[in-house]
Structures are given as structure tokens and as C-alpha cells.
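Would you mind keeping the following structure in view while I ask a few things?
A single protein chain has been removed from this complex, and every other one stays in its place.
Up next is chain A:
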Amino acid sequence: MFELLGIPPQALFGQLLLGLINGSFYAMLSLGLAVIFGLLNIINFTHGAQYMMGAFVTWMLLTYFGINYWAALILVPLIVGASGIVIERLMISRLYHLDHLYGLLLTFGLALIIQGLFRNQYGVSGIPYAAPELLQGGHNLGFMYLPNSRLWVIVASLVVCLGTWFMIEKTKLGAYLRAATENPTLVGAFGINVPRMITLTYGFGVGLAALAGVLAAPIYSVNPNMGEQLIIVVFAVVVIGGMGSILGAIITGFGLGLVEGLTRVFYPEGSAVVIFVIMAIVLLVKPAGLFGRTA
């Protein structure tokens, strides 16, 4: 059997598919970050904690209220998104006139507090969350066994990413949002409630993180550190894609998932840093990111 770069092509396809699955998470999370940064100019470091909250609320709904996974897909983004709206109204909105750094520090602090609270309550080992019946089992693709739960992640992520991109780039609402970031005073003069629009946008971004948390719950163990490990990578994805670029976040999310997957095959020890190496190179060559606009 011929080999490609030292590994059989079948194994390579498997690894590429796995990269795509991880990329789905990166894309969804970086999309939320990009939406928030693009429209609010806030670097939302709480995003990882909000992703973790998504997974925990999913588990809580099932454990305490008997609400299943499918309902959680709708309810969890609403619940966690609502908590985001409260945070935006009470805290973040007071920082808009200050430098980016203040928003970053506030959201970073919030992330530490939220993680600490969950850690004290639930420990660090994590809690099992069984996949719903429909997502159990999988398909034998010939080159690998693809669990249904992972296949579902790719589908869900693609739908959400494309839907969000369409809404922001192609609809009237999206046009208002984009206009509001360019010139809030002017948009406000047209009778549009800009502060409310910004609040809802933050809630939407947080809802995206929570939705990724719902998708992650049956795959990874639900644990307080799950966001912490992911958020740094996701930030790198956003930087590489171009801060605030919706399309950049989606494409680099999936792309870097693939790159990381391949690194796991050829040089596993390097898989934790490959994304940061790429980030450093991109920043040197194209400081605004691959899809970013230079101001």
C-alpha cells in the first residue's frame, strides 16, 4: 500500500476528519469572540468560562430538571446568553469609553471567578454526561469509525457558522450592526437603539459559546477547566483570522483544526504549540490577520 508522508492515506483521512471536528469547536468559539470584538470592541476573555457554563448548564438541566440534550441546544444558549446580558449591562457597558485593555482585564477576572466557583462546587475531575440515544454509536467509514456525536458537531457547527455569517453580512439587521460599529451616533440618529443592539450582540456571542458547550458536553467530560484549556487556542485563531472578521474566524477555525490534527500525526509533541507558531508568523507577515482589515 502506498504511503503519503509516511502514513497510510486511510489514516491520514481519519486524522483530517478529526481535525475538522476540532476545527468546528474552534470555529464556533472564535466566531462568538469575533462577533463580540467586531461590534463591541471588547476582547471577551470570559468566553472560555461561558463555554464551560454551557456544558454545565446542559448537565444541570438533565440532572435537576430532566430536560434532555435536544431541548438544551435551544435553552442553554438562551440561559447563558441571558447571564451574558446581565454582565454586559452591569459591568462591561461601563468600560466602552476606556481602552481595550480594561475590557480584557475585567473579562479575564470574571473568567477566573466563574471557573473558581464551579471548581469549588464540582471539583476538577469532571462529571459524565451521556450522549442522547440518537448520537450514540457511529458509522464505519472504511478508514475510521466516526462516532455520531462527532459527526453531529460538524453539521451543527457548519449550520451555526454559516447562519451567523449570513445574518451579519447579508441581512438588514446585520447591516445595522455593522453600521453601528462604524458610527454609533449616526445610526442612533436614525432612531435605532444602539446600546440595546450592543447588549443583544454580546448576549448572542455568549450564546454561541454556550452552544459550543452543549455540543462538547457528551464528548469531553464536563469540567470547570475545559474552557481554560481551549480559550488560548481560540484567541490565537481569532488573531490569525483577523480580529473581528467573521469569515476569518470561521475559515481559520476549521483550517487550524486541520493543521493541528496533522501535527498530532507527524509530531505529536508539537501539537500544543503549532497554532501559536502560525500566529507568530502571521503577525509578522500580516499583522492584521489573514482576513483582517488594517485601520
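One rule holds in what follows: a residue touches a chain if its C-beta (ideal position, glycine included) is under 8 Å from a C-beta of that chain, and two chains touch if they have at least 3 such contacts; residues count from 1.
Following the convention adopted for this analysis, contacts and distances are computed from a predicted model.
The listed choices are "RNA polymerase sigma-70 factor (ECF subfamily)", "Phosphoenolpyruvate-protein phosphotransferase", "ABC transporter substrate-binding protein" or "Flagellar basal-body rod protein FlgG"; the UniProt protein name belonging to the chain that is not shown reads "ABC transporter substrate-binding protein".
Screening A:M60, A:L73, A:L105 or A:I127 for touch with the missing chain picks out A:I127. Remark: the omitted chain is touched by one listed residue; of A:P8, A:G109, A:G163 or A:P287 this is A:P8.
For the chain left out of this panel, the touching residue among A:I219, A:I232 or A:L247 is A:I219.
In the full complex, the hidden chain is touched by chain A at residues 8, 10-11, 14-15, 18-19, 21-22, 116, 119, 123-128, 130-131, 138, 144-145, 147, 149-150, 219-221, 223, 225-226, 229-230, 261, 264-265, 268-269, 271-272.
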